[in-house]
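All protein chains but one are shown in place.
The chains carry the letters A, B and C, assigned in the order they are written, with residues numbered from 1 in each.
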Amino acid sequence: MGVIRYLRDIWRGAVSLARGMRRTLYYFLRPKEIITQQYPDNRLTLNLPERFKGEVVMPHNENNEHRCTGCQACELACPNGSLKVIYKYEITAEGKKKKAIDKLVYHLELCTMCNLCIEACPSDAIKMAQTFEHSVFDRSQLIKILNKPGSKIMEGVE
Amino acid sequence: MWSFQQAAQQIHEWLSERMSAGWALALEMVLAGLMAIGLFAMLGLILVLMERKVSARMQVRLGPNRVGPKGMLQTAADTLKLLLKEGLTPDGADKWLFHAAPIMAIVVSMLLLAPIAFAMDFQLWDVNIGVLYVSAMSSLMVISILMAGWASNSKYSLLGAMRSGAQIVSYELSAGLSVLTVVTLTGSLQISEIIRSQADGWWIFKGHVPVWIAFVIFIIAITAETNRAPFDLAEAESELTAGFHTEYSGIKFALFFLAEYINVFVLCGIGATLFLGGPMPFHIGSWEGLNRIMDWIPSSVWFFGKTFLLIFVIMWFRWTFPRLRIDQLLNLEWKYLLPLGMVNVLLAALIAIKGWHF
Amino acid sequence: MYHETEILETRTDAEGHEWMTINVGPQHPATHGVLHLVITLDGETIVKVDPHLGYIHRSIEKMCESLSYRQFIYVTSRMDYLSAHINNHGCALCVEKGLQVEVPPRAQVIRVLMDELTRIASHELWWGAMAMDLGAFTPFFYAFREREMINDIMEETCGARLTMNYMVPGGVMHDIHPNFQRRVKEFLKDYKRKISEYDEVVTENIIFQNRMKGIGILSPEDAISYGCSGPVARGSGVHCDVRKHYPYEIYSSLQFDEVLESGGDCFARYLVRMREMKESVRIIEQLIDNIPEGDFQAKTKAVLKLPKGEFYSKVETARGEFGVYIVSDGGTTPYRIKFRSPGFSNLSVLDKLARGNKIGDLVAIMGTLDLVIPDIDR
Partner (left out) sequence: MNREELKAAITGKWPSAVWEEGNEWATLLGEPEPFPHMMTLLRQDPDLQMDYLFCMTCVDWKTHLTMVYHLRSMAHRHELTVKVKLDRTNPQIETVSHLWRTAEFHEREVYEMFGVRFLNHPDLRLLILPEGWEGKFPLRKDFEDPVNMIRL
């Protein structure tokens, strides 16, 4: 029957709409379901996983020593040239010339956080830090020198 | 007990003592105008904030919470921003119409406020064709939208305006028919009469099936008339970017925005008056205790409470449903709502003649 | 070549109807990116859709010619960023095919798990964005709530949320995080409860069904001829699931169905993706407790060199068949690389589907084609 089908269509449509409205009302009445994070306020409690790839850093120990030998493996591994090793030759105690880094220049503005340099590094000298607030007003501030001034290579790292 | 009516009366007496009747009337008109504008601004701020909070809660998020306590001042800040923004006029726009359209929109929604009863016996203008006046005025909204769409010299705006024209013209019928149901039962177009007829019970309770159907149709029709989702085809963000106000910015955009919310308020207020008794308190037959408590609540609270309930329902629609397509929108009106509304008026007439309603 | 005048002009057809030409995009809420469509309208009805691409063209194929076989994988995350894992997977497979490296079983399982999680995340986003295209804003947030859980799992194991670069030739970059299995199980438990909400809010909704049913019907013949793949073709009943018909990794040993719908309209494509999410859940459930022990990466040389020749591998991304065609001249970098992106072929059918429909339908059709613009432009 045409009329019955017509009315049934209206009824089904209304029920389907009511079900949707019930779901939105459910959430309206339950503020506990809110998942918003209050970002700048929760900075202190923000917990990033240890593998999060924020930027490349070079850890130094308390004696201002790092593990970088200046082998340039990271520079070769990097797909967009964000790492640049500027090295020098140091004279060791035995009087031998030894390759060492002068500066490890890191272009954060080019970096895509692909982790290939970390994988490539044979002496685990660099790692990914969990920082992520990188915005600055001047692009030149994104060019970083990873080794601290006056630092030198750790004993026993070849 | 304090009420708006008494306050108005006192002001009137105080003024009449001090000056001639003509001056008193003029001053009262100025006062009423200022209050209308104040109400306007307040409603705009409150409704926008309410919409944002309601949508946020439905969308499992917090909504504005930075400006002021719990984000209360967010809309004020937004308004300030819109006031300071540059108002762009597109090249090739019909300048005169382009600037006139938002003003037209706001004037229409201001005119709509006139016959609304905000509290018992508290109206700006108790015209004897109050309901008819509201229907007539609310149809004028479409003119401002058409003006905006045509004058913008933008194809998106034009499409939005054309959609809006078709939409408002057709939904006006349904809204009219459902209003007619209540008018049939009441026998008057005057708003104060309609309110008084509900002293022994709201129409939604004593009007049987026809009033329920009329109420549902009315809610759908005013959602469509005010261009709100799921009938926001004139704006249709994902299709026409912003529809008829694509080219508007700054304060002119804000005026459109404000007019939309005021229209929602006014039409919901009419709905509350017609179906839910307006400022009439909620009474249950012989429960004297309850009735007295209900009477104690001021009538303005009743009116605003009911209106905001309806506004919430409309917001609830908006944040739940997807948008209709233009042909479906017209199908819904002409194939479903209009026949239903017509049958419904006949039914209401039958009930009114036979006196079956309570 | 298009000119400004051509875009702005109003054309008239033979019967004297005035046609209106209108630009949808490159900045438009419904194109989800910088897609530029020049559509010709007769009133509200679409006469013609002419896509103009290239607003986000980065010439990834040319870039890859100067990157080594380890390096070029990360670039492919930037193509179809929603199924970044699966793109990387395709590239890794192609390089492994050239190197003839056997991937350890543990790495294979991890890869498949990640692929399926990515597929769910991608479909989630599509679902939310498509509902938003149709004017319902709320589903978007529900979708992102679940997607966020997947992103958190990804972040913990891969170190990034969107462009993970987790695949390397011969396996995966790290072993899975110790929390991985627990969190995936938590997610699945939560997700199965939440997926019924999706039906309540969108699928069953009468307005939504009316918007989708019978719109943009794609016949199976056209789907094949236009090179459609993935849910777009499967919505028309074309058997084209690469995981089923050309299984890679461990897909041949898994229990899952190739989701097919016969309607060919927007609703069929919609249902395919909704059911596909459930199939992905099924796959994850089979694997999550059965991750074999062992290496997560095969031993490969520091510098990879593919032998002279051509290698083609294909994977099923969330959008369809993604192919990697490497021409090697025996060096350390690809001589020529071609990515067969599913979105490019799926886009070509847009004109055919949209003709004769309304503007509102164009949005629905674009939504169900699930276009990711960087994937189309490359």
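A few notes on this one:
Criterion: a residue touches a chain if its C-beta (ideal position, glycine included) is under 8 Å from a C-beta of that chain, and two chains touch if they have at least 3 such contacts.
Note that the structure is predicted; figures quoted are calculated from it, not measured.
Looking at C:K194, C:K305 or C:R340, the residue that reaches the missing chain in the full complex is C:R340.
From the options C:Q27, C:S66 or C:N179, the residue with contact to the chain not on display is C:S66. Among C:Y226, C:Y270 or C:F296, the one in contact with the hidden chain is C:Y226.
Mapped onto chain C, the interface with the missing chain covers residues 1-3, 51-54, 57, 59, 61-63, 66-67, 97, 222, 224-227, 229, 238-240, 245, 309-312, 314, 321, 323, 325, 327, 335-336, 338, 340, 344-345, 347-348, 352, 377.
Rule of thumb we're sticking to: only the chains that are shown with their structure count from here on.
Graph distance from chain A to chain C, where chains that touch are one step apart, equals 1. On a Cα centroid basis, the chain most remote from chain A in this structure is B.
Here the chain at the heart of the structure, going by C-alpha means, is C.
Centroids built from CA atoms put chain C at 25 Å from chain A. In whole angstrom, the spacing between the mean C-alpha positions of chain A and chain B is 51.
Taken residue by residue, chain B touches two or more other chains at 58-61, 319-321, whereas all remaining positions touch fewer.
Multi-chain contact residues of chain A, defined as those touching 2 or more other chains: 17, 20, 23-24, 35. Residues 67-68, 70-72, 74-75, 138, 145, 148, 155-160, 163, 165, 168, 173-174, 177, 197, 200-202, 204-207, 209 of chain C are the ones touching chain A in the complex. By the touch criterion stated above, chain B contacts chain C in their complex at residues 55, 58-61, 155-156, 159, 163, 229-230, 232-233, 236-241, 319-328. Of all residues in chain C, those touching chain B in their complex are 20, 22, 28-30, 44, 131-138, 140-142, 145, 201-202, 205, 207-208, 210-211, 358-363.
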